[in-house]
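Sharing a structure here in structure tokens format.
A single protein chain has been removed from this complex, and every other one stays in its place.
Order of writing sets the chain letters: A and B. Residues in each chain are counted from 1.
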Amino acid sequence: MAIAASHAPAELAPPEPPRPRWSASEEASGLALISPTLLYAISLLALPILIVFAYSFWSQDYLTIDRALTLQNYRTALFEPMYQDLLGRSLVISLVVSIVTVVISYPIACFISFHGGRHKNLWLFLITVPCWTSYLLRVMSWKVILGYQGVLNTGLMSAGVTDQPIASLLYNSNAVVITLVHSWAAFAILPIFVSLEKIDRSLIEAAHDLGDTKLMSFLRVVLPLSLPGVISALLIVMIPTVGDYVTPKLVGGKDGVMIATAIQAQFGKGANWPLGAALSVTTMVVVSTMAGLTVLALKLVVRRIR
Amino acid sequence: MPETPMIAPMIAIDRVNKFYGIYKALSDVSLDIVAGEFFSLLGPSGCGKTTLLRSIAGFDSPSSGDIRIDGQSAIGVPPNLRPTNMVFQSYAIFPHLNVEENVAYGLKRLKLGADEERRRVGAALDQVRLGHLGKRRGHELSGGQRQRVALARALVLRPKVLLLDEPLSALDKKLREEMQVELRSLQKAVGITFVLVTHDQYEALALSDRIAVMFGGRIAQVATPKEIYQRPRTKLVADFLGGMNFLSGRTIGQTGAGLTVETEKFGTLTLAMPEERIEVGARATLGIRPERLRLLWDDERAPHELTGKVVDRAYFGETTHLSVGVEGLEKPLSMIETNTYGADDLPVGADIRLAYDPDAFVLLADDPPVERVQ
Partner (left out) sequence: MTSGNLRKSRLLPGYVGLYFLFLYLPILLLPVFSFNNAATTTFPLAGFTTRWYVSLWANREMLTAAVNSLVVGLCVSVLSTLLGICAARAITRYRFRGRRAANGLIMAPLFLPEIIVAVSLLMVVLAAGMELSLATVILGQTVFCLPYCMSVLTAGFEGFDRSLEEASLDLGETAFGTFRRVTLPVVAPAILSSLLVAFTISLDEFILAFFLSGTEPTLPVYIWGQLRFAAKLPGVLALGTIMLVLSILLLTIAETVRRRAERRYATRGHAHA
């Protein structure tokens, strides 16, 4: 969907005149107007997250919550091998998925931005439409494709390419990665596209004029200038992916379990909300750190290319 | 200072100041605009002319001072209750309504009845010659057509004052000149007060009954176009409208006829007495327009002459602009000559003689220092 609104009237003269002041002060009106939404977001987003944070320091005994502050949940979350394993695998999967997604989507964004012509928005729409359909259904279709008796295997066998079904396609981390990349592929295009659109084309022409080949001008001008979009895309994919529930459950089998399963378990039969809260907080903190490091690494690499 | 007309002015602006935070957009602005006149606010970007216009319209309110429209103070009165209407720089044509609906927009509240409304809309559109485009929408019209819709929409409400915010700046040169003529005749036909904001000096000169030139949030001079052009009050005003040759001189005395100033190459000149007191012996800045210096050909002689050498020239089709170096003068003089007599053939380096009229000089005051930040 076109979140790409690239128009910007340039204000050349000294300060832009503020809005009319004869009614109540502008600040009061603005705050009043945004208050319902803000209150909603605070009470149903910010507050709950704070509560999760609080819960992570408490403990639960069957149905009663003990509010004495404790770090036991974090100790479990961080040091118990099972959770370490889950968290580690989730981080790796989310890192791989986000990098792969961005890498395969970047050329598409380039194509649409530089060669899309008048139909840019149409291209964008066609590419993002699959994304807006039910996530559940899309994961299901991959299960159908990758299964032992699934489309890929039976297709290959009936075409005579293989005579044994390949067992290793489904119910492991690879299946999870493929499915997730497919889900996020089109989402990643949007921020990259917006970034590329903002690049003044005459900058590229100037680079050519000053002696760069097409490849060099791409690496030295387009890539650095599109970095904000790439970073956005990485974040949009990396952080939600780490907490994905549906994909590992449907196609992950035993090998592809991710941390979300463990979190969900604490709220179902496991009934250990504080632990679930601690796992959630830990996951968020760790993935944010990883995201930050990835972005840093990316910036360093791009700076080297100059 | 503003002239004091016999009848009460249509718009009276009294010592208006406008601050945006610490930035001073308008500084002690006082101005009277007479009913029925075509008045222009002229100045470079950032001089405050648009802020002043918007204050009259009601979109900005002054930090101090008064604005009276047709005798009533407009301070605190919102734009929809003022007897003014505005043509916006972007025209602001409502995109979801067609031309007729746009023009009828302000009439809806008056509840005139469908027939009367249609009649008035038709008359307004005919006046701007858009009668045949009534059903079109904004994006189907050219820039000039949209501007005329904006005019019709404002005029159909019969305001006492029409405010125009750089209405022609988005049009190309040829169209702009055509629209200037149309605006002038429209104003004469309708007979109401027009206040135009522009940075185009020629536009202001061509259209206005009177012009207020503004710099740095202040009014530098208010006068008729001819007077502003021929007798600019300050250096900035002189330089902003047309070209100007600046000379320095020294005041040596005053007589009944005026102020006597001694100059380097132009002898002793007598100039009209200025409003400010000038000390004898003080330095004075004088100006003379390039077109008031005349080339002398062959044996022609004139009572006041100078010799010089062509330093540079630029050909402009009808005219040639010459830069003439005169010994003893720091900067070369600018001259404009029509090419009828061969000015375009003068090579760089040619020796020429020029004539000047001692009455064509003006005394130019210094401009007040510009302090924009309080």
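Note that a residue touches a chain if its C-beta (ideal position, glycine included) is under 8 Å from a C-beta of that chain, and two chains touch if they have at least 3 such contacts.
All figures in this text were calculated on a predicted structure; none of them were measured in a lab.
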| item | value |
| --- | --- |
| Residue touching the undisplayed chain, where the options are B:18, B:120 or B:153 | B:153 |
| Among A:33, A:82 or A:293, residue touching the chain not depicted | A:33 |
| Absent-chain interface as seen on chain A, which is shown | 1-3, 5, 7, 9-13, 18-20, 23, 26-31, 33-38, 40-42, 44-49, 51-52, 55, 104, 107-108, 110-111, 114-115, 117, 121, 125-127, 129-130, 132-138, 140-142, 144-145, 147, 149-151, 154-155, 158, 182, 185-186, 201, 204-205, 207-208, 214-215, 217-218, 222, 235-236, 239-246, 250, 260, 263-264, 267, 273, 276-277, 280, 283-284, 287 |
| Touching residues on chain B - with respect to the absent chain | 45, 50, 57-59, 78-81, 84-86, 88-90, 92, 94-96, 105-106, 109, 137-139, 150, 153-154, 157, 166, 169-170, 199 |
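One rule holds in what follows: only the chains that are shown with their structure count from here on.
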| item | value |
| --- | --- |
| Mean-CA-position distance for chain B and chain A (Å) | 58 |
